[in-house]
Each structure stands twice: as structure tokens, then as C-alpha cells.
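Excluded from the complex is one protein chain; the other protein chains are retained at their positions.
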Amino acid sequence: MESTTDIFKDFQEYLNADHDLREEIRSVVRSLEQTAREIQTALQAIHQPSYLSNLTSLCEQASTHFDTVRQHYSALASKIPEGQYYRYNDHWKFGTQRLVYLSALLVYLKEERLASREETATTLGVKTNREEGFHLDLDDYLMGLLSLTSELSRLAMNSVTAGDYSKPLRISRFIGELDSGFRLLNLKNDSLRKRFDGLKYDVKRCEEVVYDLTIRGLVSREEKTE
Amino acid sequence: MESTTDIFKDFQEYLNADHDLREEIRSVVRSLEQTAREIQTALQAIHQPSYLSNLTSLCEQASTHFDTVRQHYSALASKIPEGQYYRYNDHWKFGTQRLVYLSALLVYLKEERLASREETATTLGVKTNREEGFHLDLDDYLMGLLSLTSELSRLAMNSVTAGDYSKPLRISRFIGELDSGFRLLNLKNDSLRKRFDGLKYDVKRCEEVVYDLTIRGLVSREEKTE
Amino acid sequence: MESTTDIFKDFQEYLNADHDLREEIRSVVRSLEQTAREIQTALQAIHQPSYLSNLTSLCEQASTHFDTVRQHYSALASKIPEGQYYRYNDHWKFGTQRLVYLSALLVYLKEERLASREETATTLGVKTNREEGFHLDLDDYLMGLLSLTSELSRLAMNSVTAGDYSKPLRISRFIGELDSGFRLLNLKNDSLRKRFDGLKYDVKRCEEVVYDLTIRGLVSREEKTE
Amino acid sequence: MESTTDIFKDFQEYLNADHDLREEIRSVVRSLEQTAREIQTALQAIHQPSYLSNLTSLCEQASTHFDTVRQHYSALASKIPEGQYYRYNDHWKFGTQRLVYLSALLVYLKEERLASREETATTLGVKTNREEGFHLDLDDYLMGLLSLTSELSRLAMNSVTAGDYSKPLRISRFIGELDSGFRLLNLKNDSLRKRFDGLKYDVKRCEEVVYDLTIRGLVSREEKTE
Amino acid sequence: MESTTDIFKDFQEYLNADHDLREEIRSVVRSLEQTAREIQTALQAIHQPSYLSNLTSLCEQASTHFDTVRQHYSALASKIPEGQYYRYNDHWKFGTQRLVYLSALLVYLKEERLASREETATTLGVKTNREEGFHLDLDDYLMGLLSLTSELSRLAMNSVTAGDYSKPLRISRFIGELDSGFRLLNLKNDSLRKRFDGLKYDVKRCEEVVYDLTIRGLVSREEKTE
Amino acid sequence: MESTTDIFKDFQEYLNADHDLREEIRSVVRSLEQTAREIQTALQAIHQPSYLSNLTSLCEQASTHFDTVRQHYSALASKIPEGQYYRYNDHWKFGTQRLVYLSALLVYLKEERLASREETATTLGVKTNREEGFHLDLDDYLMGLLSLTSELSRLAMNSVTAGDYSKPLRISRFIGELDSGFRLLNLKNDSLRKRFDGLKYDVKRCEEVVYDLTIRGLVSREEKTE
Amino acid sequence: SPKEKGTKSTEQLDETSPVIQAFRIFQRELDSRNDRNERIVKLSRDITIESKRIIFLLQRCAGSEEKEDVLSEAAGKFKELYRTKFYPLALELDGQDPYQYLRAYSAGLQEYIEAVTFYHYLLDDNLMRLNKIQADLTFNRKAQETKAGNQEKITECVQSTPAAASDGAVPSPKNEQDTSSPVNNETEPCGVVTVPIPPSEYMLGIADFTGELMRMAINSVGAGDLESPALVLNLLRIIHTAFTNFSNIPRELRQKSKVLSQSLQKVERACYTLRVRGSEIPKHMLADVFSSAGSM
Partner (left out) sequence: SPKEKGTKSTEQLDETSPVIQAFRIFQRELDSRNDRNERIVKLSRDITIESKRIIFLLQRCAGSEEKEDVLSEAAGKFKELYRTKFYPLALELDGQDPYQYLRAYSAGLQEYIEAVTFYHYLLDDNLMRLNKIQADLTFNRKAQETKAGNQEKITECVQSTPAAASDGAVPSPKNEQDTSSPVNNETEPCGVVTVPIPPSEYMLGIADFTGELMRMAINSVGAGDLESPALVLNLLRIIHTAFTNFSNIPRELRQKSKVLSQSLQKVERACYTLRVRGSEIPKHMLADVFSSAGSM
């Protein structure tokens, strides 16, 4: 009977360790999400009419936050035992998706192009591939991009309000490209699919803005096909 | 635009690979569960009055099935990329618990003792610890043991029907030991805890059989305290 | 535009016809279930201590109800357009399962054997195979058998109360056989599987009765292995 | 006992056959939906400013995909045992609705008229009526049409962006006609009704585009009443 | 549009009157349920081993509470406008069912027979038929009886604990008779049907007690068929 | 065991006292909510085209209702034992939030600014801080503001219908400022957070109105940045 | 029928047992109630279907020239509905506590109220009052008592004149007893039968009616009718304000008031769009533009 008791004592230690680890993960993730919220708040300024003038400083400011992000991810990565990423990743899934969206938004604002998965991983301070260690899961990267399109379609409209009639055209084209990209994917009936179904509304919204500009002659034909 | 398309093509490959892998896993797991069912069916014979005479052949027969089990687990293990056990383990969790129960039942039938986690892992053809590779998760091992107690308490009763009056005493002692072991664990309110709550009825049932035997003098005092 | 209107008028007729047909089906099925309830009530008498003496008249009486059953099924069959059995079978699924159970119970009471699918279909007045017309779906036949085991396990206990100590043994064997049979099946996680999971309680209950009889010497060894 | 086992062996075969059939159906349907996605992606080009010039080639390209569609449906039809269409049609319902929409869109793009149920069935390679074999269910045809109106209302707007001011008028008239047709139906509170409730917004959207063109004199009175 | 506003003012008055009346009803019903709880508490003593000795005083004590019950029902009846019993009866439905159960329990304890609907109505101080005024709804009477069977099946078990081996037999017979009675009814899929489905567990429980007594020879054959 | 019974008697008294107090609170709160509904009804007139002409009288009328509000809060405050505000505040939470919204709406209509927490508390006749007594909970104040933004975004649209093209710009700016304010807060996953998530729709709605006006040149650049 | 069979199937029961004897009585009572309930449910379902059809028909009015035709077609359908469904329903309810069967006919009644208020709104731009609706559902049975067949009875049912029904305010629960309120019909001596409409059913019907108003307003813009949205918005606001101000309202009504508020905002948005778009050209041109767009 001695041995039976021993077996169960070992088990108890194992259970306790799992519980403690989850507590620690939860704590880091909370800080991570807090930083994400701050970046989000800072970037809201892009919808203000005046933002064009201080876009650079805005981006710089947001960029500094990513130092903190990288620290948090580093702390997180150090806690996850090798090979147990998928045992615990529900904890940081949501926060990561948000940070992908924010870093991709930053890239778009600065260079009007798609942030690649590699550079996004670098910005977050994680690996691109699972084999290398704590990585950016593909699903999370894609979910982040779908949040980006939603924000950009709003920006298209507010650009008009701010008097910039050409940006909506470029955004519309960019979102159209992303839409084509996503259509290539064979999505299952999961959260990604559901979110992707929302993309068509972003596409439509941008098309409406372009339509409004076109019918009023506020945009030249050259611009449209440039 | 070329590059955007490329990015998504890569993604599609990734998604397809995941989908295909899950299909393969599902297929192996289906075979695994089929084998488990066959072992279960074979072992049902222990409740027949006549089983004592052919216990050995019964166990041998069941044992051969475990060759198949090990092959399936080997196939399964080879499919799971390193570090992704927990990404996919929902697929085989249930089947593994069942096989733990069956292999522990076999050990009990043959040697009337608790199958340790290590030997159970060996019987199934998997590792004991996560670090070593595709392993037997602790929760699944424990769940399997709780199925075992339920089956044994039934066996205690049917042994009497079959005319074997000493086996119930030994089973009762064995289940009592397991009960003490589980009581050492601080289980959370999860499926394990729920399952454990049923254990007391298995204990009680065995006690009652012992009682029935005792009051009729069908068991000697020596046997009881041996 | 004329033609567009015509197209839609045709559609309307189609929709109305479907609605009316469902109403008619519902009405026949209601009568069918009413008859099933009556048979059920009549057969409840088997749990009375006195039933042995008038088992024959009981069975005869229940049998006459099946004339009505066959009439209802004949009415039902005539309503279902060829090839649309599965479009509407949700309506009569439950009632059919109940009638399978009742007719199989009748067969067991009279001859202590399993009613085959063919004879059950005949008793109900439907075909055995889909190709022949309105048929007894296999799932429904199996579900009916699982209701039978539940009723028989109750009968095992009440037989003891009525002083019949050998019937429980025969019932226990019969249910054991059915259990083995069902274990051969590869059931999906559907309602059949769920219902089958309940079968183990019926098996256990019978085993307990046999155990109670055995430990008190109320049954001879010969009877048990006969 | 022999016979009981036999009975269950037969059953197992039956269950396996059903399971295998569903697997096969699922596999064909997956291919079908994949093809549908490809057609959809191809036809998305109609919203690009440049599409007018290559409408013909676009339609031709999409048309070729329907060869594949017909092959898939032929494979599917050959799998479904006679009279079991409604047992399995949940599997292809959604895909069929999508293909109805795509083939009706193609007909509209080429000839600006409603694709009849007969020709749609032909394009898909299925029968029009249930009696003839694997057919196009009426509900699915109607659901497909409702997806068409949504796509066309979007096209009306994007046509303006692309500089085509007369297409929106024709689309508006076409959708108006469909709306009148659907109003003739007494729809129950099902998915069709819900979908139809959205039609009024498509109608309105087209009217608004026509309005925008009219007040700017971008469309002649003759065109409007032609 | 003044008159339109009047419509809503009238309706508000109607709502207020309805609300006030419901408040009054609720208040009486609360007292009614409190009295029911007290009777229930008093009658819980029947499960004590000692209750046989003071059954008479127990029943007398419970009886006096029914004076209060009748007063409450009289107050309640005076509040309900003629022909609106079913408008408000949700308020007292539950309480009435409980009181039916308690008064029927009292009758059973005293005379071991079924309390008729008429005498139950009289005990509660209400009419038997709707036409006569505030009445005892048949559904509520039947629901009360189903609570009775549940309590009696518990009593059967506790009687054994208290050393009374013949009461369970009489209870089992009584519940069996009620079961036959209920089977005569064509119940809809309502709460009564659901509750009736629970009756089979009460029947079973009593049968088990009788079985336990029989197999141990604790009850003579005469007693069983008396 | 007498003393055990005492424990439950004491507890019953406690429950009764609690129940009575809650009844009283509910009654006051009902009056409070009725007054809130009347204010709400009066203020609905702001969505009518004609409201500008009688804004002053409208506000005055609404203001008088707040005398009643203060009386109700005074009655309520006198009922709540010290230190038990949060025991009962579920009762008035909803009503208070509504009144915060209404009084803040009034302030906005009159002066186009944010009503501070202090002045809102004063208007309602309660304290600002918990330590001072019956107070305005911060959560309730914030929830009220979120209802305000929703109402104002609706007003923005209706103002345009009424021919006022500049009000939407001011509303949009005001809501934008509130949005920034709310972003400073670290909201938990509670009702406030959920409600705040809805704020983005209000922001968007206003942005759309401003966009619609801008693209049609109905608003001058000066107005937008004034 | 179930009753006969029930008797047949239980030959082995001990019919001398008081329990069985009592349950035989219960059996008859339950069967009779369930049968009545079934018949009422069936009538209600038919009323729902036909009312929905009438609503569909009425929606065709939106800005259309065939309004007259549509309205008279609807009037005919209502007449048929009274004759074939509501009169039989009134007979079923005669002598019963209508609230016992309200759940069985509530759905049909609400849908009918939705249809008939919609019809009357199209007729005279006003909200139909409860007593008017109630009068339509009150029938004079006297004439039929002498006739023979049931079929004829139904054919010749006549609606009582509005005067025969309560003409006063909405009855409050307390005083219904002593008024000629339709809800209490047992005291009617003159052979009048009715389908009682509890005021809350009326309001639920009104709430649904606002959904149809919204649909009509949005459809009518497409049909070139630029006035309807504003008119409808006016009525919707009155109803919405009233609903907002109701206290003590039942849960079902509260839920519908949320839908009502959404309908209101949809029409507000339509009016907003008309204004914004109208800003781009002179008013008189606007109507012209839309009406020609709609006449295609």
C-alpha cells in the first residue's frame, strides 16, 4: 500500500504545478492585454481630421509600446515548457490576435502595405515557426489581419471627412487584395471563417466610399486605375 | 499584389496540412477505439460463471490485441509533430482512457495488483513522461483507473454468482486502497472529480458483497484479514 | 415578367402541398402513438404477481391491437410519396421505436426469444427493406430493442417477488446476449449510442438479482448453467 | 446464440455502409464546395473597374468550372441510393444553394435575365424534379436566387464606379421583378423567409443608385423607361 | 392623433389594474404557500422511526392547518373576477398542487386510500367544477397525486428502516393502482406528462423494496396477495 | 438539538426582515423608474423636426420631474442601513443609470457639455462618494453616459432630417471625446465593458453622418475644425 | 377516436376499484378538453396563415396605384375569415373561460390583429380601436339556432353590429364582470358569441403591426412615394413613446418593444437618407426622380 500512496502523492504535485503555472501565465497575459489596450488608444487618433500632420509622431509613440510587448512575450515564452504551447495557448490567443492587428495597422499607416507574418512575429518578439520556439500561430496572425480590414474601412470613410480623397481608393484596393487572398483559403467552420464572413462588409463599405467619390467626380479616373 | 497572393498560398498549404493531419489522426483513433471495443468485448467474458476455467486463455487473447494497440499508438505518435501533443490530444483522450482501463484490468486479472503508470504506458506503447515523446497523460491514466474500480465492483458480485467467494474480498481490499489513494488528491471540480465521486459507491458495493458472504459464513476470518 | 410570376405561382402550390401533407402525417402518427400507449398499458400487467396465470390471454389481447397498428401504417405508407421516406420520417420515428419495443416484448413473453427484424416489420405491417417500400428503419428497430432490455430487467426483479426464481436467470442470459450483440456494433455518437450506454445498467440489475438468488441458494447450479 | 450474433453482424454491415457512404458524400461535397469557391473567386472580378472589357472571357472561364461541377454532382448522384435523397441532403444543401447563385449570376451577366429552375438544374447536371432522380430542390433554388440579388445590388454600385451608368438601371429593374415574384409566395418563418426579408434592402440600394444617376442627369429618361 | 394617445392611456389603466390585482393575489398565495410549508414540515415526521405511535396526533395537528388553508382560498376566490380563473391561475397553481398532495397524504395516512377529487376540493375549501366558481383544476389535482406517490415510495423505504415490513407492500399496491389509473389518461406533452414519466421511478422503487423484503423472507406470501 | 432549531428560527427572522425591506425598496424604485420613464417620454420630442423651437420649454418640463426624483432618492436612502448599499443596489442600479443618462442628456441639450459626476449626483439628490452616504456609484454614472452617447448618435441623424447640419458635427466631436475618456479606463469584463464595446457603433454612426454631410458639401471645412 | 380504444384496451383492469372509476371520469374530462384545445389550435393556425397572406397582400399597396383593388380584395378575405374561422372559434369558446384556451388561439389572434390594424391604417391612416376589432369578432347566433346542419350555421353566421359589443374604454380586470365586456360572455342573454380579445393581445398585435409599417415605409421609397416614410415615422413615434412609457407591462410586450424601437430607427434612417440625398437637388425634382424610378 505504501507505493500506492506514493503514486498519488506524485500526482498531487503534478496537479499543483499545473495550477500554479496557469496562474503565472494569466498574470503575464493580463499585462500584455493592458499594453495592447494602450496602443489601441494611441492609434485611435488616426480617425481625427488632424492626424495627417502628426502621423509620424503617432507611429513612433505606438512603436515604443512594442518594446514592452516584446518583454511580456519573452517572460511568457520562458514560462511555457517546451512542447506545451498548445496546452496553454488559449490564455494568450486573444491578446496575440489584437497585437497582430495593431502591429499590422502600424505597418500599413507607415508604408501602406501588408505586414508579413515574419515581421509581425519579430515586432511581437516571438518566433515565426513552431519549431523555433514560442511562435506566432498562423490562425492568430490571420485573425489579426481581419481586425485590420475593419479598422481600415473605417479609416477610408474618415479620410474623406478629413479631405483626403485618394486614400480611400488605396485602402479599397488593399482590402480587395486581402479579400482575394482570404478567398484562396479553405476555411473550416471555425472562428476564422466566421470572422472572414465579416470581411465582405468592410469591402462593401470601402466600395461605397469610392462610389460616393466617383459619382461626385471627386476622384479622377487616373487615380482609380493607378 | 503578387506577394500577397503568395502569402495566402503558403497559408493554404498550412491549413490543408492541418486538416489532413486531423483526418489522419481521426482515422487512426477510430481504429484504436475499434480495438479497444474488441478488447472490452473479449473481457466481458469475465462476468460469465465459466470464466475461471479459462482466465488464462482469456487474458492471452486480450493481450494479443495490445500488439495492435501499440501499432496504432506508434502510427499516431509518428504523426504528431513534436510539441503539438496538446494541440491534438482531444482526439485520442477518450480512447486512451479506455485503453488504460482495459490494460489495468488485464493486469489486475492476472496479478491482482495496480498497474503502474509506467507499465501501462509500456503496454500501450507510449512514453510515461511528456519530455520523452508521445506520452500517457496523467489525467487519462487516473480516469482509466476509475473505470477499473467500477468494473471490479461488478466482478466482485458476479464472482459470487460464479461460486468464487474469496475474490470479492481481495477486490474489496484493492478498491479500498485505490480509494485511499484518490483521497490524497485535491481534485478540482472537473471531470476527474466527478468521476471520483462515484468511487464511494463502488467501495460500498464491494463491502456489501463481503458482508453478504461473512454473515453466511462463506468466508473465513483468516481470509478476511489475510 | 409574366413568366416570372408563373414560376412563383408554381412554387406556391408546391409549398402548400408540402404543408398539407405534413398535417395529414401528423394526424395518422397521433393515432399510431395512441394505439402504442394502449398496448403498453395492457402489457403493464406482467409486473403483477398474478400475471403468470393469464399470460396467454394478456398476449392475445395485446396482439389484437396490432391489427390497428397495421392499419395505421398502411394509411401512413400510402401518404408518403415514393423516395420521400427520409424527408418525413422524423414524424413517425419515435412511435415506431415504441411499437418495435412492444412487439418484441410480446414475442419474448410468448417464446423467450429475440424478435427478428423481419417478423417485427411484419407485425407492424411495414417492409423490412427500404427498397420494398415503407419500411422499418434499422435504427428504429435497434432503439426498440434497447427499450425491451429495460423492461425485462424490471420483470426479472418482479418475477422474484412473484415467486418465480428461474425466469430472472433466463432474462439475465437473454440481456447478456443482446449486450454482446450490441457490442459488436460500431455506434456513432448519436441517440442510439446514448441509449446503448444505458444497457449496462439493465445488465447490472439482472446480475444483481441473480446474485441475490445465488447467495441465498434459491437457485440451483444446474439452472444457472442450463 | 449463434443467430443473435448473426443478426448483429448484419446490422454492423449496414451501419458501416451508412458511415462509409456519408464519408464519401462528404468528400464529394468538399470538392463541390471547393469548385464553388473557385467560381466565386473568379467572378469577384466583375466588381473591378476593368471587367467590362473582358466580361466574355470571364464568363467563359467560369463556365468551364461548371464542367467540374457537373462531374461532382454526377458522382454524388451515383452514390445516393434511390429514395434516400432526403436522408442525406443536409450534406449538399448549402453547396447547392451557392452553385445555384453562381450559375444564375453567370446567366445574368451573359444575358441579363433570370435563369430558370430547369436550366439551372441542367447547368449543375441534376434533374429538375424529384421523380427523375437526383434533383435540384426548390428551396435551394430560391435561396440561390436571393444570394444573386444581393450580389447584383453590389454590382449596380460598382458599375457606376467603373463608369457604366446604364447597367444599374437594368439591374434595378431585374431585382424589382424578382421582388414582385417573391412577394407572391406565402413563406413560412423559415430560413427562406428570413433571407427574403433582406431583399428589400437590395431593392432600395439599387433604387438609390438609380436616383444618384438620375439627379445628375447621367441617365436619359428613355433609358429609364425603356 | 389625440385619440391614438387615448388608446394607450386606456391600456395603461388596464395594466395598472391588472398589476394591482396580481399583487393582491401574490400576497394571498404567499400565505397559502407558507401554510402548506408548515403542513409539510409537520408531516415530515412520518419518516421518523417513532411516528407510528403518534400518527393520530400528527394527523390532527396537520388537519387544523387546513382551516387556515380554507380561509386563504376563500380570500383568493373573492378576488378573481368571474371567468378569469385561468388568467391568473399560474399564481396559485403550484401552491394548490402542493396542498392537494398534502391533503391526499393525510387521507392516505389515516385510511390508506385515495382521496377523491371532491373531498380534496372540500378540504381546500374550493369547488370541484369550473362552473360552480373558484375550483380545483383537474390538472392540479393530478399533479398533487403524483407528488403523493413520490412521497409514499420514500415512506415505503423508511417504513422498513422503522421495522414495519408490511406497509411497503400496501404502498406498492396503492401506487400500482394509481399507475394504472394514470395510464388511462391521454396526456399531452405538458408538465403533467413529464411528471407522470417520473411515476415509473416511484413504482420501481417500491418494487425494489418489496423485492428486498421478499428475497429475505421478511414478508409472507399471504401478505403479498392479501 | 433544541438549539439547532433555534439557529434556523433566527435565520428565518433574518430572511423575513430582509424580504420586507426589499419589498419597500422595490416599491420606491418602481416609482423612481416611472418618473424616469416620464422624463424619457418628454425628451423623446427632441427627435421631432420641430423641437428646436421649443427646446427651452422641453428642458424646463423635464427639469421639474427631477424634483420628484430627488424625493424618491431621499426616501430610498432613508431605508438603506449604513454599510449595506451594495447589498441592495441591484434594485436601483438600472433606474439610476437611466436617470444619469436623462440628466446628462438634459445638460447636453442645454449647454452641449458633459454633466459632471458631482452635478449629476446633485440633480438626483444623492451623494457623490460612498463615505458620505447613499451615493451615485461610479459604474452607474458611466453606464448612464454610455446610454447618452447612444441617444446622441441617434439625435445626430435626426438633426439632419430636421435640417440642422451643424449639430451632428458637434455631437460627433463630443462622442469622440467621451470615447477617448473611456479608453483611459481599465474595464473588467463586466457589463460596463460590454456596454463600452457598443460605443464604437455610436462613434461610427456619427462619423457616417459627418461623412454624408461632407461628401455632399453640406458642411464647411471651418465648421468641422471649429 | 381515443376514447373508444381506451375502453377496449383495458379489459383486464379492475373496474370496481374506486381509483379506476375516478380515473375513467378524469379520462373523459381530459379528452374533451384536449379535443377542444386541438380544434382551437387548428383554427388559430389557419387564422395565422390567412392573416399572414393578407399582410403580404397589403404590402403590395406600398405606393402602388392598385391600392383600391388590393384593399377590396383584403376586405373579402377578412369576410371569409370571419365566416369560416372566427365564428367556429367563437362557438368553441362559448361558455368557457376564454383564458383557459388563450394560449391556443393567441398566435392566430395576434396575427389577425396585426393584419386588420394594418388594413385599417391603409384605409384611413388611423389606429383601429380594440372595441371595433372586438365587434368584428362578435357574432349573433340567434338567426342560426333554427337551422339544421352545422355547415349552414357557419355559412350564415352574422356579425353582430358594433353597438352590440362594448363600446367604452378598454375594460379593466376589476369591472369586466359588470360591463358588457367581450371577455365575459356568459352573461350575454341574446345568443351572441364572441372571440374575446384581452387588451394585452391587442397591444401585442399593434406591436407586430409596427413592423409591417416599417416594411411599407422602406418599400414605398423605392416606389417613388416620398411622403409615406414621414407619415409612418410620425405614427411609429407615437406608438414608441407610448410603449416606452408603459409601466407594469408583461415580458412579452417588453420584448416586442425592442423590435419596435429598431423599426423606428430603420424608418428614421430612411427619412435621413431622403433628406441627405434630397439636399443635392431641388425638392420638386426629387419626387419626380423617385416616382419615375418606381414606375418602371
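Order of writing sets the labels: A, B, C, D, E, F and G. Residues in every chain begin at 1.
Definition applied: a contact is a pair of C-beta atoms (placed from the backbone, for glycine too) under 8 Å apart; a residue touches a chain by one contact, two chains touch by 3 or more.
Because the structure is predicted, anything quoted here is derived from the model rather than measured.
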Check your understanding: Quick one: which of B:V28, B:L58, B:L76 or B:V210 touches the chain that's been left out?
Key -> B:V210
**Study point:** Of E:T5, E:S27, E:T41 or E:T56, the one touching the omitted chain in the full complex
**Key:** E:T41
Study note, to complete from the structure: By the document's definition of touch, the residue of F:R70, F:R130, F:R170 or F:K204 touching the omitted chain is F:R130
Point to revise | Contact set of chain B toward the excluded chain (per top definition) | key: 169, 172-173, 176, 183, 186, 200, 203-204, 207-208, 210-212, 214-215, 221, 224-225
Revision key, fill the gap. Residue list for chain F contacting the dropped chain reads 1, 3-5, 7-8, 10-19, 21, 81-87, 113-114, 116-117, 130, 138, 142, 177-178, 180-182, 184-188
**Study point:** Hidden partner interface residues of chain E, rising order
**Key:** 30, 33-34, 37-38, 40-41, 44, 47-48, 154, 157-158, 160-161, 163, 209, 212-213, 216, 218
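Heads up, the rule we're going with is that only the chains that are shown with their structure count from here on.
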Review point. Which chain pair shares more contacting C-beta pairs: A-B, or E-G?
Key: E-G
Review point. Matching A-F on over half of contact pairs, by residue number: which of B-C, A-B or C-D?
Key: B-C
Review point. Per the centroid of Cα atoms for each chain, what is the distance between chain C and chain D, given in Å?
Key: 43
Review point. Between chain C and chain E, what is the separation of their C-alpha centroids in Å?
Key: 34
Revision key, fill the gap. Taking each chain's centre as the mean of its CA atoms, chain D sits from chain E at a distance in Å of 59
Practice item. Could you tell me which residues belong to chain D and also touch two or more other chains? Key: 186, 212
Check your understanding: Counting only residues that touch at least 2 other chains, which ones in chain G make the list?
Key -> 2, 6, 10, 245-247, 280
